[in-house]
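What you see is the complex with one protein chain gone and the rest in place.
Let's look at subunit A:
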């Protein structure tokens, strides 16, 4: 295909970009690894010393770690489930030839453009607030007791907010996939006597397997690091009920000023993210592509 010359030229031309990206990635990583092996607390400057793996031991044996890990998995899992199931449904609806389809699509995509801090504030103060929130008003207007979301169902509240933000992403990816589904295949299935449900199960769903894998992978990467929504709404509480790994690391670094422990936590989070991504892609890939 390419000659030796163009290959060499290509490598030379791409080298600066690769080098820059490499430095960009390797410097923070190396620093994190370095700090994770040090006793370093911002409250005691000048008292750094080599810690070995103490920071890791400290972080991993902290009872908050297991809670945070479970919270992280619950959050990621629930949001994935909601966004994919609902996203498929929304994509199917948006794929139908309806009047004003473009405006509907724009509106569905809109939440994705709202920054997490803002959407968390809107949900907290305008929607889920137990006194002045819209949900509270709806509940009391039909004679029910308003729900104090962040006190009684803090995790569910956070999951709802994050799912609301990520639903457009899933819908959009799945919609584009639906649009690439061959018309003649659908017609062939129709001629074969497949109803709407059969067509969905035997034709649409297998076709969506790949994009669903993509959605799971990308969302997992971002959902593992959900922070702003928790920071703005519950602050990780009540207790540790909504503390995920990202928030736990934040607490170590910026509330306890323990840079060493926070770095160790950061590395643990990186490893967990990789393990999770690896298994998710495998499981989903195998089940849906068969």
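One rule holds in what follows: a residue touches a chain if its C-beta (ideal position, glycine included) is under 8 Å from a C-beta of that chain, and two chains touch if they have at least 3 such contacts; residues count from 1.
FYI, contacts and distances are computed from a predicted model.
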item: Chain left out of the displayed complex - its UniProt protein name, from "Glutamate synthase domain-containing protein 1", "Peptidase", "ABC transporter ATP-binding protein" or "EfeO-type cupredoxin-like domain-containing protein"; value: "ABC transporter ATP-binding protein"
item: Residue touching the undisplayed chain, where the options are A:42, A:144 or A:188; value: A:188
item: Residue in contact with the excluded chain [from A:22, A:137, A:202 or A:279]; value: A:202
item: Those residues of subunit A which, in the complete complex, touch the missing chain; value: 182, 184-185, 187-195, 198, 202-203, 206-207, 209, 289
